[in-house]
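Remarks on the structure that follows.
For this view, one protein chain was removed and the others were kept in their places.
Chain naming follows the written order as A and B, and within any one chain the residues start at number 1.
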Amino acid sequence: MNQKIHTMESDLVRQSAATLASAIRQGDVTSEQVTAAHLDRIEQVDPSVHAFLYVNREQSLKRAREVDRGIAEGNISSPLAGVPIALKDLLATKGVPTTCGSRILEGWRPPYNATIVERLEAAGVVSLGKTNMDEFAMGSSTEHSGYGPTRNPWDLERIPGGSGGGSAAALASFQAPLAIGTDTGGSIRQPAAVTGTVGVKPTYGGVSRYGIVALASSLDQAGPCARDVMDTALLHSIIAGHDPRDSTSINSPVPDVIQAAQSADVRGMKIGVIKQLQGEGFQRGVLEQFNAALDLLAGLGAEIIEVSCEHFQYALGAYYLILPSEASSNLARFDGMRFGIRRGDDGTNSVEQVMSATREAGFGAEVKRRIMLGTYALSSGYYDAYYGQAQKIRTLIKRDFESAFLHVDALVSPTAPTTAFKIGEKLDDPLAMYLNDIATIPVNLAGNCAMSLPIGLAPEDGLPVGLQIIAPAMADDRLYRVGSALEAALVDQWGGLLIEEVPAL
Amino acid sequence: MTSTAFDHVMTEFEPVIGLETHIELGTHTKMFCGCSTEFGGDPNTHVCPVCLGLPGSMPAVNRTAVESTIRMGLALSCSIAPWSRFARKNYFYPDMPKNYQISQYDEPLCINGFLDVTVITEDGPKVFRVEIERVHMEEDTGKLTHGGGAGRIHGATHSLVDYNRAGIPLIEVVTKPISGTGSLAPEVAKAYVAELRELMRALGVSDVRMEEGSLRCDVNVSLSRPGQSWGTRTETKNVNSLRSVERAVRTEMVRQAERLRNGDRIIQETRHFNEETGNTTSGRSKEQAEDYRYFPEPDLIPVAPSEEWVNELRTTLPEIPSVRRARLQQVWDISDFDMASVVNAGALDLIEQTIDSGVSEQAARKWWMGEFSRIANERGCDLVDLPVQPLDIRQVESLIASGDLTDKLARSVFEGVIAGEGSVAEVISLRELKVVSDDSSLIAAIDQALSDQPDIAEKIKSGKIQASGAIVGAVMKATKGQADAAKVRALLLEQLGVSE
Partner (left out) sequence: MASIDREQVVHLGRLARLELSESEVAHYTEQLDQILSAIAAISEVAAEDIPPTSHPIPMTNVFRDDIPTPGLDRSVVAEGAPAWEDDRFLVPRILDEPA
C-alpha cells in the first residue's frame, strides 16, 4: 500500500484525471497529496510557462482536505472527486481575484461564484487557481493578456493559442489534469490544437454561462479541457446541464458523453470533410496529419464524405461584426464606477472623463480595437449593413450545417490552419491573427458543438496538430464517440498519448 | 400663468400632444433578478450581482412582469405580439449599472390599443379616444443623490448612487400623437394619465404611488396653425404628477406659441419640467442626438406569448374602470357631474366599499362627498388617507337608525374618529354623545321646562299643540342636544294628557 502511493506520488502529475479520481476513491492517495503534487509542479514550471495568474496554495490544500473528508464521509461522490483543476480567469470565483486577463479588473474579487464553479465544488473538484488568457478572451495567442503572455510547453518561444492559452498550457505542462476554458470563436479548441491537448466547445446553452464574464453573449460557451477524451467527457458531464440563472441554457438532459467516450466505435458512421476548411491558408503539415487521420477513421469503419459549406467563406466577416458589437456592449460596464480600477478621479474631472480615462488605461489595444469596431457596427446608419447582415449570414451558415448533417453524422476539419506560431509574430497584424479561427468560428455562429483532438506533429516543425470534430446541437456525445475511437487508434499507433512527447520542462 | 395667455394660444394654434408614461410594476422582485422591489430600504440593500451589473451576471425575466404587461396591453385593447424581444439601449450613465438598459425596441410586447378618457367641460363631459402605439417592458435605473451643489445635478461636485431601484420592472405606455383636443389638451393629458393610473390599480399590476416616483411621464407637445402640417415637437422629461402633466402641456403650449409668433423656430429638444415654477427649461444641449445602438439582448430569448396564455390572462382582467364607472353611475342614479365629482375626489372605491358594507347609497355618498371631503380639503390630504373606514360609517348609520345618534351627533363622532380619539364606540363614550333616552331624566327636564314656562304649558293643554315646540326646544337645550326630539314631544304630550 505505502509502496503504491510512493510510486504514484512521483508521477501524480502525469496521471489522467480518471486515474487520479479512482486512486483517491480507493484511498491509495488523498486529494491533498494530488493537489500538493500539482501545486509543487506549478511552483517548479510555471515561472517559465506563465499559465497561471493566481494560485493560492493554502486555500487549495484546505479545500482538498475538505474534499478528502467529504469523500471519506460519503458526502462527495463524483467521477472526478478530489482531482484538481485550473480555471480560466474569465470565471467569477467568490473572493478570489478574477481579472479576465485585464488590468481594468486588477484586484477585483467577485462576491459570487459562476454556476460552473459551484458545480465543480459540489463535485469535489479542487481549484488550483486561475489561468491566463487574452484580455476578455479577445485573441488567439494569449499575448493580449494584460499580465504578459503564456508560453507553449512544446516550445517556450511559441504561443499556446488563445484566448484560453493558460488553461491549455497548464494541461500540456502537467500543472493541472483538468481545466475549464471558454470558446467564443475557438478559444478552447485552437489552444487545445496547438498544445496537443483535448478541448470541447459544448452546444451553445449546454453549459451555463452564468458567472462567466461575457465577451459575445450569443457565441460564448464554456467547456472542458483535458489531456484525453475520457477526462474531457467526465468534466463535461459535471459542468453541463440546465441552469435557470442563464436564460439561454438548454433545459433538456445532457447527452451521455461518458458512455460515448467509452464506446470508441465509429463503425457505420458517416463523417463529412468540409471542403472549404482545407487547402489554401492551411499549413502543409497540418493537412498531412489531417489526411492521415481521415485514413485512420476510414480504416476504423467510418464512411468519409466530402461536404460543401459554401457560406463558411463569410463566417469570419460575420464573426468580426457580431463579436465586437456584443462585446462593445458587454464591456460597457467596465467604467470604474462600481468595481475594478478607477483612473483620473482628481475631484474635478467629470464622470465621463473618469470613465474614459479608466477605460483607456485599463483596456489593452485589442480590446479597444474591438470595442471601436463594435460601436461602429451598431451605430445607427450602419446597423443593417453590418450587424443586421452578419446575423443573416449566421442563418446561412446554420443552414449549411443543417444540410450537411442531413448526410453525415459528424464533420471534421483541421482545428487551426497552422501549428503554434512564434510569440510576437502576428501581434501587430490583427487580420492575420483573426485567420487562426477560420475553422472554429462557424461552429460558434451556428451554436453546435465541436472537439479538438491531437492527431500528431507537423513534420516540418514538430508541433502538435489538432483535428476538429463537429456535431449537431445537443449531439455532443458524437464528438466523444469519434474522438475516443480516433484517440484509441492513435494511442495504438504511438504507444501512448501525443502529450507524452512534450519536451521536459 | 394667466388664462389669457393660454386662450391666446388657441386663437392661432392647434396642439398635438403625445405621452410616454413609465410606471413601476408592483411585482415582488425586480425585472431580471430576485431582489426585492420594496420601497424605502436602506441604500444598496436590495442588490445582487445581476442588478449591480457585475461582470458575469445574467438577467432572468420575471414572469409576473411579463404577465402584468400583457394584461395591461389587453386592458388597453392592444394586440399582443406573438413574438417580442428585449433589446439593449446603450448609453453611459452612472445610475445604470451595465451602461445599457434592457428595454424593448422594434419588437414590443403590445401594440395598437386605445384608452377613452373623459374630460368635464362647460358643455358636459367629453370623451376623447387616446390611441396607444405600444406598451413595452424595461428596467428602472438607480437613484442619484447629488453632493456639493445644493442637491442639484448642476454645480454638484460628486454624486452618490443607490442601486435599490435599479432593475425594478417598468412598463412604458406610448400614445400615438393626440390631435383634435384643442384647448382641452392639458386636461386630456391629465385625464389620460389619471385613467392609466386607475387602470393599473384596477388590474392590480401597480399601486402607482406617484409620491414615490413610481409614475413618470415624458410629454411631447407641438403646435401648428390649423390646416398646416404638425410642427416641431419638444419632449418634456420626467413629469411626475397629474397636476404637473397638465401644467407641463399648458406652459409648453404657451412657450411655443410665443416663439412662433415672434418668428422663432421650435428646436426639437428635451426639456425639463420645474415642479416649483411650472416652467420648462431646455435640456443640456447635445452636439448630436444620442446614438443608443439598440440590438437584440443576446442574454435573453424571445417572449412569444401563445394564444392560450393570452386568453388565460384575458380571463383575469377585472372590469375596466370606465365600464365600472358607467355601471355605478347608473346604479346610483346620479348625474354626469356628480359622478365626475366622485371620481375627482377619489371617492369611487370608498363609496362602493361603504355601500357594500351595508350603508345606503345616499348616505355613503353624503358622508364621503360632504363631511369627509370637507375635512380632507382642510387637511390637504386625500380621502383615502383619512382614518375612517366604511365599517365606521355602517356603525354610525345603524346608531342613527336606532335613534341612538342624531345626524349632528354623528358628525361629532366622525370628527373624533378622524382626530384620532379612538373607535366609534370610544369617541361616543369619551364625548358622551349618546342620545338621552332615559325617560325619567327626560320627564324631569320636561317638568322643569313646563314650570319655567307655565303659559306655554297652558296653551298646549288648551289644544294648541304647535306650541309644544318651545318646550321641546328647551328640553333639547337642557340635554345638550343628546335627546331625540320626537321622543321628547311624545313624552311631553303624554305628561300633559294631550293627544293629537
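The rule is simple: a contact is a pair of C-beta atoms (placed from the backbone, for glycine too) under 8 Å apart; a residue touches a chain by one contact, two chains touch by 3 or more.
Small disclaimer: the values here were computed from a predicted structure and weren't measured.
Engineer: Which listed residue, A:Leu178, A:Val257, A:Val354 or A:Ala410, touches the chain dropped from view?
Structural biologist: Residue touching the chain left out of view: A:Val354.
Engineer: Give the residue, chosen from B:Thr145, B:Gln362 or B:Asn377, that touches the chain omitted from the document.
Structural biologist: The single option touching the absent chain is B:Thr145.
Engineer: Of the residues A:Val200, A:Leu445, A:Val482 or A:Leu497, which one touches the chain left out of the display?
Structural biologist: A:Leu445
Engineer: Among A:Ile250, A:Val286 or A:Val408, which residue is in contact with the omitted chain in the full complex?
Structural biologist: The single option touching the absent chain is A:Ile250.
Engineer: Considering the whole complex, not just the chains shown, which residues of chain A touch the missing one?
Structural biologist: With respect to the unshown chain, the touching residues of chain A are 108-112, 203-205, 218-219, 244, 247-248, 250-251, 311, 313-314, 316-318, 320-321, 328, 332, 335-342, 345, 347-357, 359-360, 363, 368-369, 371-373, 375-376, 379, 382, 385-386, 388-396, 398, 430-431, 444-448, 473.
Engineer: Contact with the hidden chain only, please: which chain B residues?
Structural biologist: 27-29, 33-36, 42-49, 51-52, 54, 60-66, 85, 92-94, 144-146, 148-149, 153-163, 284, 291, 293, 295-296, 298, 300-305
Note that in this section only the chains that are shown with their structure count from here on.
Engineer: So the centre of each chain is just the mean of its C-alpha atoms; given that, what is the distance between chain A and chain B in Å?
Structural biologist: Distance between chain centres: 57 Å.
Engineer: Across the complex, what residues on chain A touch chain B?
Structural biologist: 90-92, 98, 100, 105, 108, 110-112, 114, 209-214, 216-218, 244-248, 325-326, 328-329, 332-335, 337-339, 347, 351-352, 355, 375, 378-380, 383, 387
Engineer: Going by the contact rule at the top, pick out the chain B residues touching chain A in the complex.
Structural biologist: Against chain A, chain B makes touches at 49, 52-61, 88, 90, 92, 94, 97-100, 157-159, 161, 291-295, 298-301.
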